[in-house]
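Here is the structure we will look at.
A single protein chain has been omitted; all remaining protein chains appear in their positions.
Let's turn to chain A:
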Amino acid sequence: MTQFVEPTETDIKEQELYKEMGLTDAEYDKVVSILGRQPNYTEIGIFSVMWSEHCSYKHSKPFLGQFPTSGEQVLMGPGEGAGVVDIGDNQAVVFKVESHNHPSAVEPYQGAATGVGGIVRDIVSMGAQPIGLLNSLRFGELTNRNNRRLLRGVVSGIGGYGNSIGIPTVSGEVEFDPFYDTNPLVNAMCVGLIDHDKIQKGTAKGVGNKVVYVGLKTGRDGIHGASFASEELSEDSEAKRPSVQIGDPFTGRKLMEATLKAIDMPELVGIQDMGAAGLTSSSSEMAAKGDSGITLYLDKVPTREDGISPYEMMLSETQERMLLVVEDGSENKFLDLFDDMELDSAVIGEVTDNDRLLLYYEEDLYADIPVQPLSEEAPVYILEGQEPKEDAERGDYSNEDLDAVFKSLISHPTMASKDFIFEQYDNQVGANTIQKSGFGPGIVRVEGTNKAISMTIDGKSRYVYADPYNGGKEVVAQAFRNIIATGATPLGMTDCLNYGSPEKPEIYNQLDESTKGMAEACRALQTPVVSGNVSLYNETKTASILPTPVIGMVGLIEDIEFLKSDKLSEGDSVYLVGDLKKQFQGSQIEKLIDGEIRKTVREIDLELEYKRGILLKDMFVSGDIHKIAPLGRGGLIVKLAQLANHYNLGMDIDIDVRGDLLFSESASNYVVVAPGGLNIEGAAEIGKISGNAFKVSAQNFNVDYDLEEINAALKGAIPECMSSVD
């Protein structure tokens, strides 16, 4: 092994080089015992990425095990690139959410762009045609210049990749909160459509079958990206910019088209995207799933330049690459297809029956690792959490200047219109978008049918911080509410768990409690988890981010007929479904006035949640009610303002409750618009759609604005922040 100058086995041990790669002493020792000898540089590099939090879920595995993953509609649960749920007529939807937080913090454009590219390849490698993209974003407040820079970069990165590859971005949500200063969250979700018999698995089987590489030539970019994603951001993180991958949506599109063609070829045995940990994870995971070994001849890998070592090759996270296993003798058919699509490709190895990952470069052997232990024996850590002390409750804001609160909230970027952001994404390419980003979930028609898929992404981290257990329930419930509000039946969900360092007891407790709550809600609301992703160590100089589980959910609309007319109109009645309780912990009024999150119990009744949701959905589908809008951040009055703005319709509301309760963020509440005099369980008629004014009156509190003022506040908030120059 003289071709490449690398540290020796002894250097690695004596200089503890594995620590720079993120491995502990104990983990190094475990590698030694698996191999029965000291690992060389390539081998220790491979273990370090496969055992990173990002690839191995070593701190989160026990929590993920709680989630219900099965159901009548589930065709494939977690474990593959993405989950699959049935939508009838031999069709299914494939979906997954994934984080790209750390890369976006140091290089927002590329970090976000490659986040989109990665999730698209996950969906495509299952054999599905992507039909919708969604994203959930978190930034610090836009009064801070750096946060504006991050927002600008992330949004143009998402657009730059998604618009070019030609998949509509149909929904998203964005929140601005100081807890995300310098550590933005970028979670991207993709939904694809597939026929049942086309579902692919990432598996390597059949001795002698060939391993085919296709896509961009491998370069030195993104080396150790997965390890970087598994550590805390620090002042040194800027130096990790080379760990950020570079997206190429043009090649991404060609690769997507080529992959979907390859999937139609019967000689394809398995396929996996080269995402985090690139060639290492794709080859070893496929071998592990197929109970096989794999031998790779790395000198055959298409490379961007000479002299890239096996270590660099195995750890590179060059984007836009796929790894295929094809039947022996059929490889030229695939190479010809890829040639025709003008993509680089090569046969780089073969499947063996020896249960080993063997890496050769020319004549020399650079790694000899048993396949199963590499993926199966990754360490799992169960730590001790610590429950935080409960705070004193504040259940009354009626002495505050509520008019000022209202104006502040509708002028805050979190609650304001996101048109500035959403208009930078192509919402309609594919010509099947029924409802695009803006108000509620995306709705995409299943081409050639009368069915549609409703898709949402949501996360309410302040609730989770206030009460991890019930907050965990609430994030799932919120996604459920979004889906039923479109008239869709929820089918399943995907989750992205964004938290701080699990090694901090209070963060560990957040993970523990919130996932328990989420699992309970999944069962109660019949939304099994079919895929997911974990992003830990989201830490900044001063604090951990808020615990931010983000839920992506899809639902099925059986017949789009009822969506063909938007029935909201002057004279319709407005109903409040549910009760405005004194529930302010984690709310926006609490954030504005107190600047803190009180850790007290948030109540949520899952049985009521389900019953109410399904009831409203059915009434919407049958045409009895015209609009369902779940309450969210800012409570009832903010939702009313958003509705008035979205439809450009005035409101005249009179509700006999204490004024501050209009800002309460208690669970399971909706605004419903319907003809007057309707009997809806748990609902009260509170006013009418009327005129050109926004009028709301409650006990000791009323507002009366021109609709134009409301529109100006909501529409102007983000552009105003973005144009400030300080």
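Quick notes on this one:
The rule we apply is simple: contacts are C-beta pairs under 8 Å (C-beta built on N, C-alpha and C of every residue); 3 or more make two chains touch, one makes a residue touch a chain; residues count from 1.
Please note the rule applied: contacts and distances are computed from a predicted model.
One chain of the assembly is not displayed; among "ABC transporter permease", "YeeE/YedE family protein", "Phosphoribosylformylglycinamidine synthase subunit PurQ" or "2Fe-2S iron-sulfur cluster binding domain-containing protein", its UniProt protein name is "Phosphoribosylformylglycinamidine synthase subunit PurQ". From the set A:72, A:197, A:305 or A:342, the residue in touch with the chain omitted from the display is A:342, counting the whole complex. When the omitted chain is restored, the residue from A:246, A:409, A:546 or A:563 that touches it is A:563. Among A:91, A:156, A:330 or A:526, the one in contact with the hidden chain is A:156.
Looking at A:71, A:249, A:517 or A:586, the residue that reaches the missing chain in the full complex is A:249. Checked against the hidden chain, the listed residues A:57, A:139, A:180 or A:425 yield one contact partner: A:425. For chain A, the list of residues touching the undisplayed chain reads 156, 159-160, 163-166, 248-251, 253-254, 341-342, 419, 422-434, 445, 560, 563-564.
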